[in-house]
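A selection of the complex's chains, in situ.
Per-chain numbering from 1; labels A and B assigned in written order.
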């Protein structure tokens, strides 16, 4: 499946503001980026680096006034998502080193507070994939998915208490529950073809059966057509944009995902 | 200053339990480890790795029954801690890449919720070292230091609400406040010579004037004699021991710090 994705941002800054951006598609095994564009206006050199999760990010000191970011990419992705009931739980002492950070509590995934709830949800599910499936189904039932409902990131504890949230909130609650039963889980931010309403999207992956599997508590069918931007423990690691200071207004954000070729 | 440190742990496990340990002194620039010992009983091979912060950690699957850990080290440390009023604030766009993770909110340091309080505390302090000094003093006044008062890690928001805490709690509140005004800050876990009562200790470092500086909200005088075990964003990264499952009892923990030579 060949997709063309676009994300355009229009900021207005009332003071010089440091920005950290994370908008490029992820370069790795699951997708191939044929073409990519990333421009800002006013044009300036941005400082680009890679974080410890393999995500590209850019730093820029945005001047006072209007500031436009245009990104687009043509990406080949898989049509189907692997679903493997029975994929086994990996014992902690056998996890690869680089997976361990995804086992620990993080800013928005307080897994140290969810052990009891998780054990209730999974009851007699087979350790591994089936437990993650149970958790995802439970969150889908228990937490109402309301796109656009939260202005700033809520933590899993807060989302659980509130009973509703955006895609990121549901994913982070799933992650906290998975980690609380020692299943590594990470947040994925990206694009989903045919998402309604269209926007950037967040879902999660869990590490069972010696690999990462995709789960999405906001979708009744786990469809393909996913362009990954970034991976992280939670939204503290993978923010599309992170501004410092209070002189920033996001006037407009426009996201498009088109099918080029199947 | 040459110190000999000892930390011995006695666990009892009622079920086979995966443990992640972080007990070796940190190997780096500020201290030199002349001698070191690390043994467990029953003897088993442990799997050792280094995390993305440079900390050594070990994984072991502890069998049912008593489990003893003995660690000791002879370490050369500096007598005095650098104090540099006026050390300047580093603009975000000039921070080294590896410092950026210490600017973001983390599990126990919800810096995204402390901007208003931090701005109140620092009022007209010079940007940089002096702001961190103000924050540390404020926490020392506002939060009562009660060794042994918290059984499990509290977050900065919880500690602020509760008004008291252990060394780690005070340090994490300082860290959250620093990050909320864009000063990178990290938790340090280690030993402090002459700490009363003797125990493992936690303090923090802030990045100003292009280097890390040491601060300790539990001590009225910033003394040397510090043996560093690990650095991290907060206690989620640097736990002396992290057990998975509920079959773990820590029967005893014994910490000693002796002066060998000055």
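In the analysis below, contacts are C-beta pairs under 8 Å (C-beta built on N, C-alpha and C of every residue); 3 or more make two chains touch, one makes a residue touch a chain.
This structure is a prediction, so every number in the text was calculated from the model and none was measured.
Asker: With 2 chains shown in place, count up the copies in the whole assembly for me.
Answerer: My count for the entire complex in this file is 4 copies.
Throughout what follows, only the chains that are shown with their structure count from here on.
Asker: Could you grab the centroid distance between subunit A and subunit B? Build each centroid from C-alpha atoms only and quote it in angstrom.
Answerer: Centre-to-centre distance between subunit A and subunit B: 30 Å.
Asker: Could you pull out which subunit A residues touch subunit B in their complex?
Answerer: Within the complex, subunit A touches subunit B at residues 18, 20, 47, 49, 51-52, 59-61, 91-93, 97, 100-101, 104-107, 110, 112, 115, 152-153, 182, 236-237, 242, 244-246.
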